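A single protein chain has been removed from this complex, and every other one stays in its place.
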Amino acid sequence: MSQQAETVAAEPSNGQTESLSPLRLSLRALRRHRMAMHGFRILVVLYVFTIFADFFAPYHYDDQRRDHSYHPPLRPHFYDDEGNFSFRPFVYGSSYTFNEYYQRIYKQDPSKKYYLRFFARGHKYRLLGLIPTDVRLFGVDTPGRLYLLGADHVGRDVLSRLIYGSRVSMTVGLLGTSVSLIIGLLIGGISGYYGGTIDLLIQRLCELIMLIPGLYLLMILYSTLPPGLSSVQVYFGVVFILAFIGWAGLARVIRGMVLSIAKQDFVTAAVAAGLPSWRIIVRHVLPSTLSYAIVAASLSIPAYILGESALSLIGMGIQDPVPSWGNMLQKAVNISELAQHPWILWPGFFIFVAVMAFNFVGDGLRDAFDPGSVAGQQA
Amino acid sequence: MISYITRRILIALLMLLAASILGYGFMKLAPGDYFDRLKQDSRVSQEYIEKERVKYRLDSPVYVQYLAWLSRFVRGDFGYSFEYKRPVAQLIGDRLINTLILNIAAITLTWLVAIPLGIYAAVHQYRPSDKVLSSISFMGMSLPHFFLALLLLYLFSGELQWLPAGGLKSVDYDQLTVSGKLADLAAHLAIPVAVLVVGALAGLQRIMRGNMLDVLRQQYVTTARAKGLSEHRVIYKHALRNAVNPLITIFGYQFASLFSGAALLEIITSYPGLGFLLFNAVRSKDEFLVMGGFMMGALMLLIGNLLADVLLAVVDPRISYS
Partner (left out) sequence: MSTSEFTLSIFEGLTTVDAWTFERKPLLATAWEHDESGLVWTVKLREGVQWNDGKPFTADDVVFTYMDVIYNDDITTSMRDIITIEGKQWQVSKVDDFTVRFELPVKCAIFDLLIASDIVPKHKYQPMILAGTFDSAMGADSKPEDIVGTGPFMLASHETGQKVILRRNPRYWRRDAEGNRLPYLEEIIYVIVQDLNSEFLRFRNAETDAILRMRGEDFPILKPLEREGNFRIYQLGPRYGSQYVVFNVNPGASVDGKPYIAPYQRRWFSDVRFRQAVAHAIDRQTIIDSVMNGLGYPQYGPATSAMGYFYNPNIRTYDYNLDKARSLLRDMELIDRDDDGVLEDAEGHKVEFTLMTNAENNQRIAIAEIVRKDLEQLGMKANLRAIEFNALITRMDKTFDWEAILLGLTGGPEPHWGAHIWKSGGRMHVWYPYQKSPATPWEARIDEIFDQGFQELDRVKRKKLYDEWQAIIAEQQPYIYTAVNEHMVALRNKFGNVFPAPIGGVLHNAEEIFLLEP
């Protein structure tokens, strides 16, 4: 199954043969995989949102407007009540009352127009953590509000919170996978290389950890986190908890590959040359596994995203006011709230899109790096 | 082979023991115990709570409690649930049946749909239909369980009212005829099964497709075609059988999942299965129930792994165990 990718000759159109390194070849194959490229583009967009969240989000994630509880999507108009066209779109002021059924009835006030502005001034922030500024991509004049996707129960803009939420959901996968990848590579490498009793023990340990049901372990580990942590610290706590569960599976996969690689000639040669074991493992064996490890890791990123979402959904992950797509869904679990305010389900859709994008990319990577597999050959 | 199996069983028993220690340790890691909840009932006196804790030995050191649990466990006494005040074995047994029904229905449906779809995709490789199927599979795989469950519940039970609101049986189940009962069960199972199937379909379908493609490129298939056999026969009589073989090992792994319940899914659809039972047990520190469920899950996983490896050997003559 796992073979060392060798230099392969390719036929470019001018008839000359050209040698391409395995990496170049793989990247080429990846680029041809249409779905993977779609996924990749989606991820790029999401990560741009993540990095520049403050810029793209019209409002800060904790910007409440309590008189706009569960405001339905409030989008700009071009035509006002009397049919006059305005080049600059605007929103009306809006407020609600409860009717006799305790339904929120929002009435717009046509006398109050708030114009949409691009590069508007909003809540202050630091661009890339360094440059203080308050310019956001778009916004409306205060005290007007813009709710492109509606507002939550305390009048916070769902779109803004979705964008800020990507900071958690998109990074938890990368970070968590990196941590478990490092651990998995080391332990899997040692296990596969040395074989024998070490291998046996380590494999049993991996199996043991995989025996414990994930969700429960997550819950238990979360409750051991001390309470005085800041939200950033809680975030890292959650990442490490997730990685704690994830490394075992990766270690097993790595070990399998290392087992077969260790039998190959170049390893025997290295041993004969008297290189110390750790050097062989780290500098010779592991790099060969890297491509497959990356595939395995990228395919496991969705699990981290889903894990964090599930934890936050049951209240044991990222805490308010910091949004994550998981904790934004807490109210959506309530059917009555969902029926009356369906826009609170948007975070679920974003989770879906992000996971799907990662799945596509991971699948593409797998096909690209494993030329032995049939699916890697594109027409 | 027999000696291999015996060795594996022995190792599995050791693993179970180690797992029980690990699981028990983790469970005790979280602070507090079940009776802490009683403290919030202002009518209950401190003495009563202390008495209950001593009764269940919750005041002893952890290893003492573990050994007490272990000695009873190996004798088949899985203890009592604090919350439900019933024997753990019974509780798990009741809910297990529900979970089995759900999982068996889901797995059956998944296989019934995935295999033909996989074959179809392989035969029509790279054509638009393959790509569409591929995309749909990925979408299915990427949908979070809880999200899909909510969506379906909201649509079919909330808005359209075609399906019941959760649970396993209607209130008047007992008065229904046999066919009525079956229909009732089916209606209640619809949403949870749909969620599980959508998630599992993708993976299986793609594996089937991959296997089929591998087989279709083999020499003997080319030979069969050269011999003039109809494409239909080539695919269904020769290729298929070999493509399905590796899937049998997957079944071994799925064996373990038969007995596990997805907690969030069950909570949202109000399905009385194991997942929900154990989720609440972990939350409320209903110790014996947690351990009972955990050990059963671990046992099933180990059996499943063993089954998968054995089946692999049976099916693939290149692999042999000594």
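In this document, chain identifiers A and B correspond to the written order of the chains, with residue numbering beginning at 1 in each.
In this text, a contact is a pair of C-beta atoms (placed from the backbone, for glycine too) under 8 Å apart; a residue touches a chain by one contact, two chains touch by 3 or more.
Worth saying up front: this structure is predicted, and the values here are computed from it rather than measured.
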For this session: Check the whole complex and report which displayed chains the hidden chain contacts.
Result: A, B
For this session: Decide which residue listed in A:51, A:183, A:333 or A:353 touches the omitted chain of the complex.
Result: A:333
Exercise. Hey, which of A:219, A:245, A:261 or A:310 is the one touching the hidden chain?
Worked result: A:219
For this session: For the chain that's not shown, point to the residue among B:48, B:126 or B:220 touching it.
Result: B:48
Exercise. Since one chain has been left out of the picture, which residues of subunit B touch it in the full complex?
Worked result: 30-34, 36-37, 39-48, 52, 84-86, 90-91, 94-95, 153, 157-158, 161, 164-171, 267-268, 270, 272, 276, 283-285
For this session: May I ask you to list the residues on subunit A that touch the chain which is not drawn?
Result: 62, 64, 66, 69-70, 98, 100-103, 153-154, 219, 222-223, 227-231, 234, 314-316, 319-321, 330-331, 333-337, 339-340
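Criterion: only the chains that are shown with their structure count from here on.
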Exercise. How many Å are there between the centre of subunit A and the centre of subunit B, using C-alpha atoms for each centre?
Worked result: 26
For this session: Could you pull out which subunit B residues touch subunit A in their complex?
Result: 11, 15, 18-19, 22-23, 26-27, 29-31, 126, 131, 134-135, 138-139, 141-144, 146-147, 150-151, 153-154, 158-159, 210, 213-214, 217, 260, 263-264, 268, 278-279, 282-283, 290, 294, 297-298, 301-302, 305
Problem set entry | subunit A residues within the subunit B interface of the complex | 34-35, 204, 207-213, 215-217, 219-221, 223-224, 302, 306, 309-310, 313-314, 329, 332-333, 335, 338-339, 342, 345, 348-349, 351-353, 355-356, 359-360, 363, 373-375, 378-379
